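Of the protein chains in this complex, one is absent; all others appear in place.
Up next is subunit A:
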Amino acid sequence: MSQQGYVATPPYSQSQPGIGLSPPHYGHYGDPSHASSPQGMMKPAGPLGTAAPGMLLPPGPSPSVPHQFGQNGAHASGHPPQRFPGPPPVNNVASSYAPYQPSTQSSYPSPVSTSSVTQLGSQLSAMQINSYGSGMAPPNQGPPPRPPQPSILQPGSQVLPPPPTTLNGPGASSLLPPPTYRLDGHPGPAHPNAQYQPPPLPGQTLGTGYPPQQAASSGPQMAGAQLSYPGGFPGGPAQMAGPPPPQKKLDPDSIPSPIQVIENDRATRGGQVYATNIRGQIPPLVTTDYVIQDQGNASPRYIRCTTYCFPCTSDMAKQAQIPLAAVIKPFATIPSNETPLYLVNHGENGPVRCNRCKAYMCPFMQFIEGGRRYQCGFCSCVNDVPPFYFQHLDHIGRRLDHYEKPELSLGSYEYVATLDYCRNNKPPNPPAFIFMIDVSYSNIKNGLVKLICEELKTILEKLPKEEQEEMSAIRVGFITYNKVLHFFNVKSNLAQPQMMVVTDVGEVFVPLLDGFLVNYQESQSVIHNLLDQIPEMFADSNENETVFAPVIQAGMEALKAADCPGKLFIFHSSLPTAEAPGKLRNRDDKKLVNTDKEKILFQPQTNVYDSLAKDCVAHGCSVTLFLFPSQYVDMASLGLVPQLTGGTLYKYNNFQMHLDSQQFLNDLRNDIEKKIGFDAIMRVRTSTGFRATDFFGGILMNNTTDIEMAAIDCDKAVTVEFKHDDKLSEDTGALIQCAVLYTTISGQRRLRIHNLGLNCSSQLADLYKSCETDALINFFAKSAFKAVLHQPLKVIREILVNQTAHMLACYRKNCASPSAASQLILPDSMKVLPVYMNCLLKNCVLLSRPEISTDERAFQRQLVMSMGVADSQLFFYPQLLPIHTLDVKSTMLPAAVRCSESRLSEDGIFLLANGLNMFLWLGVSSPPELIQGIFNVPSFAHINTDMTLLPEVGSPHSQQLRMIMGIIQQKRPYSMKLTIVKQREQPEMVFRQFLVEDKGLYGGSSYVDFLCCVHKEICQLLN
């Protein structure tokens, strides 16, 4: 929705002003009873260890297990089921738990009984203290006098089973060390650490209390008052963080670990078949491999929701402030072991649709009156079944052909559209690809033009085509340009291509129709001739100036003239400074950073690009941009059209042939072969009671409902936010139908329908346990990145922190079992929300630092806007794999480790990937045999870091590593450029930025600090 909406409502999504929870309510902290209630509900599921995502292991503490879950110190260690370390073998771990136990809390005694809520006891101070205190204390102390419930970091409430994960195993597991210290504001704990007790007002007290320790604080801690967001959170959060870091830091292993969550999910649900027959069931995480069987709801590959249980009323929604959103990736790639979409063809009748709301026939339609009529599941309208579609019903009211018709039994399927669905009621022409190459001096000089031309020769052989067809129906055209445009006539009957120069860039036009867009096979020789000549033709050019908007305009006009949709592939290198529409000047003003005007840097410089994007979408022209900047190119302006037209942005800074060509070529190949639909209109229909209100992605909207996309490919996702209109009923649930009308690569007009049913509940706990953090982060990222255009970053960051705190506070207040105020209690489904949120906050887009290139920020901002859940997950929390421990026998990926420097070791080799970049980090004492195996050089010192491809060494390590890299790369839309990083060498700084749990290089707090910060916020809210 409008940005204003956003502005008006601080929290993303639900727009409740202020905090829904009134402080008083928080009076009782994690009340076990609260917590338990959800449990109760879940009970049925409880037994299934597998069902509960939060739980790793069956209940049954296994001492050994805990260790690995360094992460959630919070979880009741006692409960084996949780990944939380039971008895912390490691000192740290153990300690961590302990601290959390709020001394005040009595609840924790029996972890088993405890609610499913995971409590993270204590605020930072507590945590920190714990970390160190625990080392000794726990053991010594034994159970604290108070039955301190360890801070319960309960896995999602759904977790139910026994072990509510308390943070500290303590309470739960007898084995756990007694919480030693309790520091919450409660005086109770007599503890060395007592000092940390947060005063009633966390901020103040902390501030005062800890000063001495500041010095002691180590790395991750933020020294400053603010969390790592310098200036970012002058407000509330800052204060909370204000306290000087305690001497000891909180043990990172004691806080929820994303890796642990991922691994747990993988272990419990990986490799299984996930049938979509149940409404509102929560799919496995995006990081888990599993097989999906469509049984009436769309596969999570197509749609993922932030929660699979909507609150029944808007009041509830406002109270929880959990965004209700779906991330829809309508063209998601389906693995080969899953069934591709069925195609329904009703001939001239076209799809069957509800007369009132125009929803398409789907499993949510209820047939009545012996099959003569059906009731729409979305608007409840009773419609006559068209005669051609009539079928009798069976004894349970189902049509006899239920299983024969995809639209009756499946969540996703396609319809062949009739002429009514076509532009001007004419069947569309097959789409065209136009390749537009910047032949200005820099591109010629660095060999890029030659590279592109060479590559096109092979790549054009692989134009996408329908499976049954021999030849791709896609036509191709070629344009080169610098400050003028060169069109090429490559008609098959020509002996030589013809070049037509259009110099009127002020009002660009298409100089030829016939012969510009051709079938590649037919014109192959002419095209090859052309591609051979292009590099030579401009070899002597030293034209430095380029145009940009006219290039897009030209492509769009060409498609318009040919009356077909299509895609432009633009290979561009520089700021378009030539006199023409869309001319840009260098306006990269670092002085704007961290001011209210910073947003300007993300806005296009001129509105030319905005209207151009509109035109492009109106004519089904998608723009994919390959950028090769060597300096500032004003990404915010250049990227706008690609972003709004469903294209993709690729950026190769300081392109060097020998380093970057592979990455570029992979991207190019991938992009051309991608599954893609053109000239698409998407519509999200919902059952009564709620509706889609806000949309994020590479889309353009001319009204409030139709999502227009010049093209949409398999990697693009649209995030849709829903809001209540009315009450939802638990019985009927919340139904979503997403319909995409598009043109296939062969020029067929089709409708792709995805249906998804969600549950509704009037219990907040249900809502919380059905949440999905990955989708939430996707939503938060997009909404925040969208807001970047209109609001100061500071405000945005505050809102994000506030809303995070709010969601958690609401949970704490309404769902968690009572516990000490100092306890941080996280719902199982949101255990990793803080760490991910912190990653989002640390993303360079939201980080106002002049050190970061403006272009890079704009680039990432635009990138994220159309990301799907899996991509955003990896993007914000990179995958860090230890390579030195690789089992060369196994084909599995090694277990990832948390993105923190502390996880690295001098004798280790680590691979880090975030979807854009890949780093191979080499510890100074990396085992020589590994180095030999991977690089084929004798020692660390011999490794040449100036490479982007690993040498193909025959050794098992090399093969294994390259295979792993292949797997990581495989599903990602962008080819990741590999950087070899040696420990303690300068490039390591870049690498460090991706260790997202640590304090950022350019600011951004560490995970621990952030957690503390959030905790303070929560406390404040609760009070």
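By definition in this document, a residue touches a chain if its C-beta (ideal position, glycine included) is under 8 Å from a C-beta of that chain, and two chains touch if they have at least 3 such contacts; residues count from 1.
In the analysis below, contacts and distances are computed from a predicted model.
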item	value
Name of the absent chain as recorded in UniProt (options "histidine kinase", "Phenylalanine--tRNA ligase alpha subunit", "Cullin family profile domain-containing protein" or "Protein transport protein SEC23")	"Protein transport protein SEC23"
Of A:Cys379, A:Met499, A:Leu665 or A:Val937, the residue in touch with the unshown chain	A:Met499
Among A:Glu543, A:Asp610 or A:Glu856, the residue in touch with the chain that has been omitted	A:Glu543
Touching residue (missing chain; options A:Asp289, A:Asp420, A:Glu507 or A:Asp907)	A:Glu507
Omitted-chain contact residue, chosen from A:Gln533, A:Ser853, A:Thr948 or A:Gln969	A:Gln533
Residues from subunit A at the interface with the omitted partner, ascending	484, 486-488, 494, 496-504, 507, 509, 511-515, 530, 533, 537, 540-543
